[in-house]
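Note that one protein chain of the assembly has been removed; the remaining protein chains are unaltered in position.
Chain lettering (A, B, C, D and E) follows the sequence in which the chains are written, and residue indices restart at 1 in each chain.
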Amino acid sequence: MTKKVVTFGEVMMRLSPPAYAKFSQATSLELAFGGGEANVAISLAYMGLNAAHVTCFPDNLIGRSATQFLRHHWLDTSSVAYGEGIMGKYFLEKGAVHRPSEVVYEREDSAFALIDENTFDWGHILHDADWLHWTGITPGISAGAAASCRLAISKANELGIKVSADIHSRKSLWSYGKSKKEIMPELIAGCDYVIAGSKDISEIFDIALPTGSGRFKSAARQLMQLYPRIETVFDKNRAAVSASHNRIQGKMWNGETVIKTPELDVTHIVDRVGTGDAYAAGVIYGLLHYDELRQALKFATAACALKHTVEGDANMVSVSNVKALMEGNTSGNIIR
Amino acid sequence: MTKKVVTFGEVMMRLSPPAYAKFSQATSLELAFGGGEANVAISLAYMGLNAAHVTCFPDNLIGRSATQFLRHHWLDTSSVAYGEGIMGKYFLEKGAVHRPSEVVYEREDSAFALIDENTFDWGHILHDADWLHWTGITPGISAGAAASCRLAISKANELGIKVSADIHSRKSLWSYGKSKKEIMPELIAGCDYVIAGSKDISEIFDIALPTGSGRFKSAARQLMQLYPRIETVFDKNRAAVSASHNRIQGKMWNGETVIKTPELDVTHIVDRVGTGDAYAAGVIYGLLHYDELRQALKFATAACALKHTVEGDANMVSVSNVKALMEGNTSGNIIR
Amino acid sequence: MTKKVVTFGEVMMRLSPPAYAKFSQATSLELAFGGGEANVAISLAYMGLNAAHVTCFPDNLIGRSATQFLRHHWLDTSSVAYGEGIMGKYFLEKGAVHRPSEVVYEREDSAFALIDENTFDWGHILHDADWLHWTGITPGISAGAAASCRLAISKANELGIKVSADIHSRKSLWSYGKSKKEIMPELIAGCDYVIAGSKDISEIFDIALPTGSGRFKSAARQLMQLYPRIETVFDKNRAAVSASHNRIQGKMWNGETVIKTPELDVTHIVDRVGTGDAYAAGVIYGLLHYDELRQALKFATAACALKHTVEGDANMVSVSNVKALMEGNTSGNIIR
Amino acid sequence: MTKKVVTFGEVMMRLSPPAYAKFSQATSLELAFGGGEANVAISLAYMGLNAAHVTCFPDNLIGRSATQFLRHHWLDTSSVAYGEGIMGKYFLEKGAVHRPSEVVYEREDSAFALIDENTFDWGHILHDADWLHWTGITPGISAGAAASCRLAISKANELGIKVSADIHSRKSLWSYGKSKKEIMPELIAGCDYVIAGSKDISEIFDIALPTGSGRFKSAARQLMQLYPRIETVFDKNRAAVSASHNRIQGKMWNGETVIKTPELDVTHIVDRVGTGDAYAAGVIYGLLHYDELRQALKFATAACALKHTVEGDANMVSVSNVKALMEGNTSGNIIR
Amino acid sequence: MTKKVVTFGEVMMRLSPPAYAKFSQATSLELAFGGGEANVAISLAYMGLNAAHVTCFPDNLIGRSATQFLRHHWLDTSSVAYGEGIMGKYFLEKGAVHRPSEVVYEREDSAFALIDENTFDWGHILHDADWLHWTGITPGISAGAAASCRLAISKANELGIKVSADIHSRKSLWSYGKSKKEIMPELIAGCDYVIAGSKDISEIFDIALPTGSGRFKSAARQLMQLYPRIETVFDKNRAAVSASHNRIQGKMWNGETVIKTPELDVTHIVDRVGTGDAYAAGVIYGLLHYDELRQALKFATAACALKHTVEGDANMVSVSNVKALMEGNTSGNIIR
Partner (left out) sequence: MTKKVVTFGEVMMRLSPPAYAKFSQATSLELAFGGGEANVAISLAYMGLNAAHVTCFPDNLIGRSATQFLRHHWLDTSSVAYGEGIMGKYFLEKGAVHRPSEVVYEREDSAFALIDENTFDWGHILHDADWLHWTGITPGISAGAAASCRLAISKANELGIKVSADIHSRKSLWSYGKSKKEIMPELIAGCDYVIAGSKDISEIFDIALPTGSGRFKSAARQLMQLYPRIETVFDKNRAAVSASHNRIQGKMWNGETVIKTPELDVTHIVDRVGTGDAYAAGVIYGLLHYDELRQALKFATAACALKHTVEGDANMVSVSNVKALMEGNTSGNIIR
């Protein structure tokens, strides 16, 4: 039976000038919606999974449009809440070559930031789920978001549902009086799979790392010692030649060894946003569908590479697209 | 010499689906910027006056784009401040016929709301000005905005600069702990010209009105008794046949009599937003250029009618456009 | 509890040049999806009902996009089938004033036309439904579509679910070897509510009508005599001043008397397509929410009028929009 | 056999902001091509006639695009010449309601203005034609254009081809050292049908007119006395309620009586440009296809009214569209 | 004198989301028309040849728009037929990097598929032609299309007109009861020049090939032995690094030796569709204008490479563009 994945986090309105225009040139903005966790859900839905996203929007025509966007992209939105507060937003000016993309966030006092422990009924939400996914952004938004996240993880643990976390964060979060170091340990303790870079692991969990190579291995090993529920730690290497040209390599620590995929060369990038979320979705899909971890990792890396070719936050590619690339077909030949 | 008018107030980002699309249908949004006071300034700039707008934007690429919009439309932006806070915003879904337009505001905690008494140096800003214009929206935004407004009026009075106010407000303002009744009297006392409906006058200044006709006359007369600096009170009648068809009539109380213009029939409306601001701009232009109040009123009414034909918040028509309509040429014949 | 309405019929890709452009001028086409029955479902979903649409699409990226469109507009698409055949299509060139809109259909051999009696499991589909709606288009498409329609109605009757039918048809249907007269009687016999003009009633059911006034009354009365399950017959009058200006009046026969609403004047029409479907949706909503038939009729008429102001096939307005117009507020004043 | 009509005159690039935007708001411009005579040819081509346009474009990618536009709209462009000079241009800012459209011309030193007597081989061009049409714009552009026009008319007369002229002109023409009064008489002497208002007739041919009613009759009668080749003089009345609402009435003098059509009410105008050319095309089609002049006049008037509903310069409607309106069907009901 | 080339085959409506959007993201589609043979004709027309395309469209506003597209791009459309059936269509979702483009065809029961032996009068069509070009798609569409193709080739042979064929096919063709092997031999027997890959040659004509290198030489040699009318066999190598980066090399067998061009590196591809047709057009142009086959081949290869930079199906570049690349100028420096 089709697996059901539940993701939890803020969804923002994404406003960006057309093509490579700068804000100073724009008279219209492309409209989409995205957020680290919903991006994962949408990616998984396009891969055929049953994916539900849990979030909160303002109770007006803007909030309802956001829900419609999620429905459009196949998500189960039956647990979306509506409340006070504005729509979280990010403005994206897309870069090219040596010109970086620039992002401006407006997410303070968003409807999501104003949630509290009672906003969601996690027992109901997770009762038929197979997987829960969250990211390090959510607990950094507000005390209420952190509390909801803790409740969700704890309920998932109680129900025997697998939990994955992508511990990447954003500047300008964690401004509500608590620090990552205070909040994250309790949350990560309930996770089965973690996606994290060695720098984040080191900073958040006070883990000392060697210099030079071997940092990821050391970080992952120590993290798994501290939080024994964790089965695997995933990360990826990104070599940024330019805004238009990156190289992507997946890696993971399975408790015994570091496994790395070959590098995928992605030149002529269409949209870099959400490529980390595409990787996370690939990890989840891979873990659910491959017996061999190495295959799961290759799937995740190919999914990540493909996201660079899709406009918007989410990876709207099919499993067969990913598998073709994973198996080495980089030709992009027309499918008729 | 060209007269210089200074306006003061928040400028919001305006985001609206193309043509008559609803938000639920939009994948891009038209981008403009507007606000009651800046709209007046832009209208006056298109009429050839020197118009400067004073406001505060977030110090990022969005805030700078807003300033660029004002510069594009001829405003002097040398007194724009930049600070913390988000860009104020309004979402506009344009209606037609019996379907009303819908507006969603997001202006809490905007950069403008966060200004304080020291943000602007009014002595410098007004030293070469001939006119100051403000609206009832500004003091409703925050204590800092109200305080700035008070300083601006007081400095204008000190420098012998004419002051006009358009006392219309918006729901969802006045949420910072002060009421209109507490704040507005001191501000209105420094005004020479007021644009206000009898309902607003009655509510804000605790003025009892007769039922039936004569309400505007009564409201205006009592207002001028309370605040003797006021020379004239302007208002307009709007008969809304539908969202696509309105009839506009200007009126004023000059202290002795109510003067009304003939009604202008505006069917096939292009954009209704900002028509009140176009009227205010017409009043200011009229007062500066006509000896006879009746002519000023006719000019203002024609300007207001023309705004219904212009996309966006501001009235980008020329004096010759207004005069043609004011003199009865409604043909819209092509000018080659 | 929220009522659930199930609709059944073909959904076509709608391709139209932007604004009032002609096909000979177009280099891009606006893309939407619509069909008489799905339009009803979407209208009801925007009014807050639980609405599921049953149809069949080609099993490719085009068919999946069509489903996504329905999901976007709030429909339950869990019973959409995928099969062989092309996507049904209609090309719309929008007219204005005296220039009529022109429509070209391409629906032969569509995936929907190729359905058969086994495509849908009506017992499962209708088990939690309160209402089934179909139109005279569906049985005209193919023998399989007619058979499916018959099964749906019969299952609804069996389950005690109300059934409504909108008996309008289109030229170029009924080309599969059966005529309306052969197929429609059995279908209509299972209906509780019928929307039909006197001309269609007369032609399909061989009912002789008087000349002059009283035709609708006579047609409706005789139809209800022939098919005693029918409780009410609805119709509307449309006075087409031009493509941009229509007048709409609802009417019905309740078995005893003809009730008519006042005429609603709709000038500056945005999109006329689907206004009959908006009327049908209004009838269903009205019957489900008003005790008094006259109120239901007024609701339906106001809903129909409002659809003329919405781009696309479906009536994306809220109940409060409809009620405001139904209660006489034609002003279209901005809602802030 | 299909009749062949040859038209002669400048074709300009038409650049206009989208919808009702003003130039001060535009970041893109709609691109089309048009000119009084080519508009007539395109209208006739959409009505099924064989229509060739003779003109001259710059010999570069802009000039070739202009030819491609004419080909797209069915014209025979085998006699288009290419030469030195720029592309003639007009900028159009579309008005609405009381706001007039504004046009800026840039046609000095255009490739067309630089033609001379040898640019076109009229014997070859007209050898299989049935009709030649020109307007008063062409001889006002340059001495070379006037000379070419004279050659064309004279060759048409020689070959027994009917000649029609639409004597309307534009400000900013006739700047090359010759006046209308010097040039037009010789040209008009070779015409069989003339479209002209009484004011133009009076000014150009020094014809004294009575005041009050009867002016058109007097002007037409005297014109036909002066130039006995003329069989009929056509004109139309336009009542401009606003830029969005005109009323159109055709009229003509057949040598014995003034015939007028009923007025057609055109409200919700889409594009007023080229409506006079649509009238001229209607006159030519009518004269070629109706025995009765009154019918030709009604056809021309209906064609003119329909042009107000079509974007661009030319009247891309079918004969059946025109006939429906001519016969009183103003409903604009959808044709399926 | 300018050579006249006649091409014959289906033209489909091409509908594609803007830029790199997926169908699931599109609310509008780019509209163009294309088909393997018409693409060749348009390419040749942009190179200055007289090019006529023979096809059949539905007799409605869509079919006429298709003809207008061909006229726009310089084709002689005097032999386009109109009939029953729908417009053939293909939907194109453009890929990038490792994401392949996807194409969905809808061409069953198209107007072209419904043609028969009497649809076209080949004697009239070819009487002034110098060249006839067809592809392996056409006889795969329907029995009528195959029969028409046979008649065209046979008439060309009779009139001494050169015939070229591009033997590439598409999946989903040949579904009308005949196979390639039954139909193609008779058609190819009438051809002077053939473009074909060794795999197609082997499969269609039952020709055994060696493994390893030398396959093209063997295939071409055997084909020419079987069909002695053939003078040369052309093919090209495409190395697909990704959807955005291909390398192109032309090759041919002249009966004695295999000639190959240097590889052209095409990175930053704009549109890959129709590059094979651009090659075929280049072959025809080259054969008509170069004495040396090697030069013709280089011209064809450069034309093919340039097509990758042009949006749409057809190669809208000039002879001077092709020659510059053919002579080694890859700089793309601005031409002012």
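Couple of notes before you dig in:
One rule holds in what follows: a residue touches a chain if its C-beta (ideal position, glycine included) is under 8 Å from a C-beta of that chain, and two chains touch if they have at least 3 such contacts.
Note that the structure is predicted; figures quoted are calculated from it, not measured.
Considering the complete complex, the chain that is not shown touches A, B, C, D, E. Which of D:Glu10, D:Glu37, D:Asp76 or D:Glu93 touches the hidden chain is settled by the complete complex: it is D:Glu93.
The residue from A:His53, A:Arg71, A:His133 or A:His268 that touches the chain not shown here is A:His268.
Check C:Gln25, C:Ser79 or C:Thr119 against the missing chain and you find that the one touching it is C:Gln25.
Contacts to the hidden chain, counted on chain E, fall at residues 19, 72-73, 264, 266-270, 302, 305-306, 308-312, 316-317, 321, 324-325, 330-336.
Looking at chain A, the residues touching the absent chain are 19-22, 24-25, 95-103, 105, 170-172, 240-245, 267-268, 272-273. Chain B residues in contact with the hidden partner, per the touch definition given at the top, are 68-69, 71-74.
Convention: only the chains that are shown with their structure count from here on.
Chain A maps onto chain E through a rotation of 120 degrees [Cα fit, steps of 5, range 0 to 180].
For this pair, chain A with chain B, the centres built from the Cα atoms lie 45 Å apart. For chain A, the set of residues that touch two or more other chains comprises 27, 68, 72-73.
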